[in-house]
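What follows is a structure written as C-alpha cells; I'll ask about it next.
A single protein chain has been removed from this complex, and every other one stays in its place.
So, subunit A:
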Amino acid sequence: MIEISHVNKWYGPTFQVLKDCTTSVAKGEVVVVCGPSGSGKSTLIKCVNALEPFQEGQIILDGIKVNDPKTDLPKLRARVGMVFQHFELFPHLRIIENLCLAQEKVLGRSHDEAVAKGNKLLERVGLTVHANKYPAELSGGQQQRVAIARALAMDPIAMLFDEPTSALDPEMISEVLDVMVDLAHEGMTMMVVTHEMGFASKVAHRVIFMDKGEIVEDALKTDFFGSPRSERAQKFLSKILSH
C-alpha cells in the first residue's frame, strides 16, 4: 500500500532530516513509528502524502508515485486520511461542517449525503450531541476524535497519524486510542507516529524506530519489544518504559 524507498530529505543545503529511509506498509497493516524528538518521524509520515517534499528517493502510494510532478496531489491526498498532533479542526466551522467541507468540495458529494456520512461517523466516535458546536467548545480528546472522523469521512484507503495523543491530557489519551484500536481491528491500513508503546504492543504489526533521520530498526512488534537489535532502540525503550 505504502512503499517508501531510499528517501533523502534536506532542509537547506546541509541539514539532512531523512537519510535513505526505506520501508513499506502493507494493506491492513498497522505500523508504529517511534523515536526521539527530531528523529524525522513526523517528517517521514508527512512525505507519504506529500505535505513535505523530499529531494531523493520515491514513495509509492497505492500504485501511484507521490513525487511524480504529473501526479494529481490533491486527489491522491484525499484518499489518505491524516490526523495531526494539534487536531487542526477548522475553528470557524461547526463540528458537522468540519466533517462535510472536504466531502463536498473535494469528493463532490451532495450536502445531504455529506451530512449523513458525517453524522454516522460522529456517532461512531461518540460525539453526536456536539455536531453543532464549534471546535473550541470541545475538549482536546473530543477534538481529536472529530479529527479522526473528519479523515474517515473521505473513505480513506490508509490513515496517517502524526503524534495524535501527544498534545492531550492523560485521561483524554485513552478515548482517542480506543478509536484508533477499533480502526486497527477493522483492518484499516495505518502508519502511526506515537510514543504510546501500550498502543504499539496492542495493535501494531510492526514497529519502526528512527533516530537522527535514519530508520534504525524496522521489526515485527514482538521482536522489537522482546529484543531490539540496536543499542539506540534499547536505550530509547528503557527510557520510555521505565516510568
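Definition applied: a residue touches a chain if its C-beta (ideal position, glycine included) is under 8 Å from a C-beta of that chain, and two chains touch if they have at least 3 such contacts; residues count from 1.
As a working rule, contacts and distances are computed from a predicted model.
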{"item": "Protein name as given in UniProt for the chain not displayed, \"Na+/H+ antiporter subunit C\", \"Glutamate ABC transporter permease\", \"NADH-quinone oxidoreductase subunit M\" or \"Cytochrome bd-I ubiquinol oxidase subunit 1 apoprotein\"", "value": "\"Glutamate ABC transporter permease\""}
{"item": "Residue among A:Arg77, A:Lys117 or A:His130 that touches the chain left out of view", "value": "A:Arg77"}
{"item": "Touching the absent chain when the full complex is considered, from A:Leu44, A:Ala102, A:Val192 or A:Val207", "value": "A:Ala102"}
{"item": "Of A:Pro69, A:Pro91, A:Pro170 or A:Gly226, the residue in touch with the unshown chain", "value": "A:Pro91"}
{"item": "Absent chain, residues of subunit A that touch it", "value": "46, 49, 51, 74-75, 77-80, 82, 84-86, 88-92, 101-102, 105-107, 133-137, 150-151, 154"}
